[in-house]
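Accompanying notes for the structure given below.
A single protein chain has been omitted; all remaining protein chains appear in their positions.
Moving on, here comes subunit A:
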Amino acid sequence: MKNAIKIIASLFLIVVFTTTVVKAEDWAVPNSSKKKQNPYEASTKNISSGKKIYNINCKSCHGDATMGNMLPLQPVAPSDLGSQAFLVQSDGEIYYKINKGRAAMPTFEKTLSDEAKWMVVTYLRSFDKNKKASKQVAEIKNPEVTDVKLVLDINQEDKKVAANLTGLTKKGDRVALQGIELSIKVKRSFGYLDVSGDDAFTDDKGNVEINFPADLPGDREGHVNLLVKVTDDAYYGELAVDRIATLGVPTDPVNPLDERAMWGTRANAPIWIIVSYAGGVIGIWGIIFLVLFQLIQLPKLAKNKE
């Protein structure tokens, strides 16, 4: 009997464990991003500035780190970012997740600077009980270059976008820059849609090629605004190229604000409500003015008598 309980308990634990692992794997972080290291040291100053940034940007959903008072959202509540289960991730993984967001978790790519994001990682890491000594991973070393160029090659027939990143060495050679992440985005009504895919890092020839999604709506002619940039501006500064390309599906846009509806602007108010309002106001004020007009006639009536 005891054995049976033990077996059931261990089976249960295994199931729970595997499902949590599966859940954790849901949010795939590309290998190249995982390897990123926090460039800032865990000094008291950095931790406290990380805490400030955390309180402004993260606390409203995630609650206080280690306190477990996160917002009880459905179906998935935000994680407690101070928990050990969360901190088994590498710095690069946490950074990637802050950067990209997912579902209810917003992206902080634009709203926080790189430094601010790393400060938050530093702050969270301060809760890590088994602070692993950061392992130095062999990183690709690009030569020091100037005049970095990002060249786009768009194949509109096959819906492929190819980018090439090169720089000029001191000797005057143009060389490919390797292992740099690019963001490939399409402008939409609010902000950008990232179509980079999972692993948009330049290869040894400085190339990144992605397949543009086949079902993305464009304007009437199928034009989309494409923006390709170097994700991490710590390397080569702000480097971006934008282009209008015929990659989208031609679409006639429908603006729900164009129809007459209760939620519309004043100009698009439903006819019945304009008529009722105007009718009410004109009718009632008409009678008021009629009464006022009759009031003026009152003195005349006194004279009539005489």
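In this text, a residue touches a chain if its C-beta (ideal position, glycine included) is under 8 Å from a C-beta of that chain, and two chains touch if they have at least 3 such contacts; residues count from 1.
Basically, contacts and distances are computed from a predicted model.
Missing from the rendering is one chain, named in UniProt as "Polysulfide reductase NrfD" (options: "3-methyl-2-oxobutanoate dehydrogenase (2-methylpropanoyl-transferring)", "Ion-translocating oxidoreductase complex subunit C", "Polysulfide reductase NrfD" or "Peptide ABC transporter permease").
When the omitted chain is restored, the residue from A:I5, A:A103, A:V254 or A:A302 that touches it is A:A302.
One of A:A9, A:V249 or A:I284 touches the chain omitted from the figure, and that residue is A:I284. Contacts to the hidden chain, counted on subunit A, fall at residues 59-60, 63-64, 69, 71-72, 262-266, 269-270, 273-274, 277, 281, 284-285, 287-288, 290-292, 294-299, 301-305.
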